[in-house]
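Yeah, one chain of the complex is gone here, protein chain that is, but the others are all in their spots.
For reference, chains read A, B and C in written order, and residue numbers begin at 1 within each chain.
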Amino acid sequence: MRVGVLTGGGDCPGLNAVIRGIVRKGVQEYGYDFVGFRDGWRGPLEGDTIRLDIPAVRGILPRGGTILGSSRTNPLKQENGIRRIKENLAKLEIEALVAIGGEDTLGVAARLSDEYGVPCVGVPKTIDNDLSATDYTFGFDTAVGIATEAIDRLHTTAESHMRVLVCEVMGRHAGWIALHSGLAGGANVILIPEQRFDLDQVCAWITSRFKASYAPIVVIAEGAMPKDGDVVLKDQSLDSFGHVRLSGVGEWLAKEIEKRTGKEARTTVLGHIQRGGTPSAFDRWLATRFGLHAIDCVRDRDFGKMVALRGTDVVRVPIAEATAKLKTVDPKLYEEVGVFFG
Amino acid sequence: MRVGVLTGGGDCPGLNAVIRGIVRKGVQEYGYDFVGFRDGWRGPLEGDTIRLDIPAVRGILPRGGTILGSSRTNPLKQENGIRRIKENLAKLEIEALVAIGGEDTLGVAARLSDEYGVPCVGVPKTIDNDLSATDYTFGFDTAVGIATEAIDRLHTTAESHMRVLVCEVMGRHAGWIALHSGLAGGANVILIPEQRFDLDQVCAWITSRFKASYAPIVVIAEGAMPKDGDVVLKDQSLDSFGHVRLSGVGEWLAKEIEKRTGKEARTTVLGHIQRGGTPSAFDRWLATRFGLHAIDCVRDRDFGKMVALRGTDVVRVPIAEATAKLKTVDPKLYEEVGVFFG
Amino acid sequence: MRVGVLTGGGDCPGLNAVIRGIVRKGVQEYGYDFVGFRDGWRGPLEGDTIRLDIPAVRGILPRGGTILGSSRTNPLKQENGIRRIKENLAKLEIEALVAIGGEDTLGVAARLSDEYGVPCVGVPKTIDNDLSATDYTFGFDTAVGIATEAIDRLHTTAESHMRVLVCEVMGRHAGWIALHSGLAGGANVILIPEQRFDLDQVCAWITSRFKASYAPIVVIAEGAMPKDGDVVLKDQSLDSFGHVRLSGVGEWLAKEIEKRTGKEARTTVLGHIQRGGTPSAFDRWLATRFGLHAIDCVRDRDFGKMVALRGTDVVRVPIAEATAKLKTVDPKLYEEVGVFFG
Partner (left out) sequence: MRVGVLTGGGDCPGLNAVIRGIVRKGVQEYGYDFVGFRDGWRGPLEGDTIRLDIPAVRGILPRGGTILGSSRTNPLKQENGIRRIKENLAKLEIEALVAIGGEDTLGVAARLSDEYGVPCVGVPKTIDNDLSATDYTFGFDTAVGIATEAIDRLHTTAESHMRVLVCEVMGRHAGWIALHSGLAGGANVILIPEQRFDLDQVCAWITSRFKASYAPIVVIAEGAMPKDGDVVLKDQSLDSFGHVRLSGVGEWLAKEIEKRTGKEARTTVLGHIQRGGTPSAFDRWLATRFGLHAIDCVRDRDFGKMVALRGTDVVRVPIAEATAKLKTVDPKLYEEVGVFFG
């Protein structure tokens, strides 16, 4: 059997580990051969391929990024997109396609599989951890680790100067990175997109922290918003991968805090360093297992399915179901963590 | 209510995070006060206490070790041990005890709670991840991260000299650290206590790796054993914490490999660096949540219970049940990972 | 003898290591006692002190920040500033003062010592490495290490998306951090304040890099400027420590690159994470030795001097001389590194 593999959407540590898992098991145990598609759905759309065999996946496990490249090309929005993909797969004699990506990439895979008979298997990828149906996605642990290390560093500079330090982390729609890194980094305030924040409450926490002679750290997700009225963001344009550009909510918040509390406040926007570089051990483990199970789906001809983590098990779920709903932070969990605010 | 807290057994990153979680929530939300006991069960046995309030837990989240100290004192093996503990708890007006520890420490807590009416809540701690009833224990992720980073480094020295490098990691009875760090580090052979290894097979994997012009990395748990006959360990004594001292299985294996394959082989024994230092973000998150849920058990007077991770939820299970059986590596999981051997 | 110690200016990893070195040697070998002054020159100005003995310096070696606090208070600009300092020193029976700080803090120490007879010894501190008379200052190696690790991470996200990534690092007047981290991180363009850059040249390097099928990384110091005309910075206000706030040169450059090359470009501003957290081994070594040698200056009553690194030796130089001139990047060194551009 010949199997195609593609990676779509934003960069995420662990993509290469998935690819390696798929190819090692596919070649060694099932005797498959593989075709890599370049730059997400652009690859099968244009028939742009890359060699994908055992030597091609040597040494890629610890490397960030993706050897296949990525894009946000959506074939459903291209003229004759589906027909061109089917023709290219037929020409290349590809019998199954493994799509590794987030909501958009998998959404395409679901429709191709369910509506157009293109045999797809999905592997979930989102650094934001906001995909339903799986306990965790790979890349998230790496991002949380990087953010936590940064927050650890910000503590000492906050203490030395008795300043407020605002750290803006990724998370447009879900606050998982903010919540986990904020808790792990000992932040005094954590603000997430799921709950509009009360600026007076934030300032009260900050003031109480200073009264105890400590300098406060505020961790804010890029998508968090204040209660009354939207922040006028200085630049709201999305890039071609759908990432918000320097959104400014962190910087806006620092200025508001200065105005209201009279304390100096500074902002650090972690940005792209959260999504690059070598994956953590946890993410290498998870991504590798996702790869191994995805190729088992192919062997079982169990198409339209996505691999997912449940506890310590890797299971299969319908792709369509998995991408139907964003996984956001449960208010109860946010409340649980709230004991550390102030 | 006054609550006692103790930490028993070997060092483990995250202990301080648990203590902080218990105290912050207990004081702020429930108005409890706390007594810290020194050095595990020795504390309540001898009435040796330490101040444990909000200032005492400031800044301890990122710190390894335990501010309460630890020991392997077993009060069940001490004359009048239980009576002395009950007297000391009464004298100090302590109404509940949170015991953070592994199999031994929790085993005592289970019996104290179930048989002798001492109201105990347990928090599971084992760097080896071999405790049933919980998906993961804190400390494990940190240990796997340290071991993986070490294996990453060993690759380059193995490649430069075309040598075998054997890396011995922790795990007397369970191979979790070896399995996770070996997979994440791209090891070519992983040997665990759960499955006696075949030296011929190991040498075959090594030889095949060299044939492909790569240098092999072998990750071996300290408790792994060859199929035919036990390794004569050079020093089998246990220390007072029950850790095996430099066991020698890694060094023994390196010598056997040299003899049989004619290739140079070197050993690195990671030892105590796996259990010290700052916890990973994952372990800080898990340990903190365990602390928060343990004090909720106290509030609910739900004694004899232990907190545990199931998926992304923290649940409660009977301590006795949790410590009844060691959680070892499932043969199927070991087989799954075996695709990367050789 | 009683000795006062203060830390002034911005946060810098290694400050605590200096303090520890001074106190350990002063107490143990010379029998001195110490008075810590809070928040730089504000301490002696207002007589605000903190206990500084052996127990106070335990465990602070690996900790970022400064246990003494810091400020940018300049006593020369305060009414009766010098008289008040002299009175407070007399009242506290302090016979010598060790001032740890940058250009400003040391400038005050030089004048106090040379013009007003206050016996001062200086220890140079600047994360920017721009102080003459010393090969390196502590904090610089840590900042370069953090920036290099960030650049390593940016490579993979640049490659996966074939984008330009602009990384803005610290350095208002000197490009040392940009030069060292840019070289160590394999950047394709490095821009420093010492040489105004030619936007056409930068775009030519970027285009040539893309032609070779690689994604370019641009490292730019916050103080770098284009050749023709100043960048209109969106916010040029200095904070009370004299740090430029989010200066925007990185973001400005990314937008210009997009306009001129048609390639997507993103900016990451590393900000305060460069100056916080645990010092590197190199900085702990250097800072500790600076502390040991500073207290030797006090013992020798060799006032008006600053400790400095020359090769592997710690030497003494007049403070006034050391702070007279900023140490900027030699054009020859910048040219040497230029072989890697494009």
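Just so it is clear, contacts are C-beta pairs under 8 Å (C-beta built on N, C-alpha and C of every residue); 3 or more make two chains touch, one makes a residue touch a chain.
Here the structure is a predicted model, which is why all the values come from computation and not from measurement.
Visitor: So which of the visible chains would the left-out chain be touching?
Guide: Result: the unshown chain touches B, C.
Visitor: May I ask which residue of C:105, C:126, C:181 or C:267 touches the chain that does not appear here?
Guide: In the complete complex, the chain left out is touched by residue C:181.
Visitor: Of the residues B:181, B:268, B:288 or B:323, which one touches the chain left out of the display?
Guide: Checking each option in B:181, B:268, B:288 or B:323, the one touching the absent chain turns out to be B:268.
Visitor: Out of B:44, B:69 or B:304, point to the residue that touches the absent chain in the complete complex.
Guide: Of the listed residues, the one touching the omitted chain is B:69.
Visitor: In the full complex, which bits of chain C touch the chain not displayed? Write them out.
Guide: Touch set of chain C with respect to the missing chain: 24-25, 28-29, 58-59, 61-62, 135-136, 141, 144-145, 147-148, 152, 180-181, 183-186, 214, 278, 280-282, 284-285, 288-289, 292, 310-312, 336, 339-340.
Visitor: What residues on chain B make contact with the chain left out of this view?
Guide: 10-11, 13, 15, 63-66, 69-71, 146, 149-150, 152-162, 165, 239-241, 245-246, 251, 264, 266-273, 275-277
Quick note on the criterion: only the chains that are shown with their structure count from here on.
Visitor: Select the chain whose centre, defined as the mean of its C-alpha atoms, is least distant from the mean of all protein C-alpha atoms.
Guide: Closest to the centre of all protein C-alpha atoms: chain A.
Visitor: Name the two chains that are joined by the greatest number of C-beta pairs in contact.
Guide: Summing C-beta contacts for every pairing gives the maximum at A-C.
Visitor: Find the geometric centre of each of chain A and chain B from their Cα atoms only, then give the gap between the two centres in Å, rounded to an integer.
Guide: 30
Visitor: Going through chain C residue by residue, note those that touch at least 2 other chains and give them in order.
Guide: none
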